[in-house]
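A protein chain is absent from this complex, but the other protein chains hold their places.
On to chain A.
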Amino acid sequence: MDYGFRNYHPLTNFIYYIFTFLLIMLSQHPFFLFFTAIFMIFLNYLLDRGRQLRRWGKFVITLIFLFIIITPLINHRGSIILFYVLDKPITFEAILQGVINALTLFSVVALFFTFSFVINGEKLLFLFSKYFPNWALLTMLSVRFVPLFKRRLEEIRRVQQTKGDAHERSIKRRLKHGLLLIQILLTWSLEDGIQTADSMAARGYGLRKRSRYIRYKIEKKDMVLIILMSYFTGISIWGWFLGDNILTIFPILEPYFLQGREWFFFTNFIFLIGLPLLIEGKDAFKWLCWKRNN
């Protein structure tokens, strides 16, 4: 998938996620969060047609309702009392707080789904290999060896079946059989591991510091995006500092529609959150234009 937001440098992508996560946590305002949630759903649909979101849909919705229901049951502060449950007041403010929490949670979860599509394992390794080269290599080796051992164990199990020990029912015998399989796996893998080590040594491993293959280059468009994102984030943090990104609930509920200056900060916030959508949209539009001209 080499187009749209994923076509940017991993670092650019990563910075977007850090900033967005930060702003979601800071902007505790239902209006802000509601639009964030909608944007995240859109982004999920654009990146993988919402498959991941739907797979986890039930779980996420349950969690949202739990938040909305449980928060007012625990939190009884606030002045607008709607009704009583077991002699405890249920307040409008508490419900609103529950909604804010639920929206925050949903936005963060949906954001992380898109994170895994945009920054895949290879990009993540690339980001960290500069600072943790040994860990990066180790991770890459385990990526190969864990599935390899799993395949081998399955093979051993199948072959050992033919020796007739497999149908033992008692737990003790089965445990013993299992240990035997592991033992064969270890002996075999150690023996083969020596060959792998030889192959590494034969290609000069450990002679000097390994160089890094730089797959991605920071281009002009990355710089532009990073500056833009920093600008939006800076403004938003200023807004948070002024209290405009936050809906004050306790002790007195602030009007929940946006007013005056708040609109400026909202627009600014929504631009940052919506950047990937804009970029995907721009690329799709460009493609359409190109197709028409050809």
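We take it that contacts are C-beta pairs under 8 Å (C-beta built on N, C-alpha and C of every residue); 3 or more make two chains touch, one makes a residue touch a chain; residues count from 1.
Throughout what follows, contacts and distances are computed from a predicted model.
A single chain of the complex does not appear, and UniProt lists its protein name as "Energy-coupling factor transporter ATPase", one of "Transport permease protein", "Glutathione import ATP-binding protein GsiA", "Energy-coupling factor transporter ATPase" or "Ascorbate-specific PTS system EIIA component".
Of the listed positions A:I90, A:I184 or A:L277, the one in contact with the omitted chain in the full complex is A:I184.
The residue touching the chain not shown here, chosen from A:K58, A:R203 or A:K220, is A:R203. Checked against the hidden chain, the listed residues A:N7, A:N75 or A:Q160 yield one contact partner: A:Q160. Take chain A: the residues that touch the chain left off the picture are 122, 140-141, 143-144, 147-148, 151, 155-156, 158-164, 166-167, 180, 183-184, 187-188, 191-192, 195-196, 198-214.
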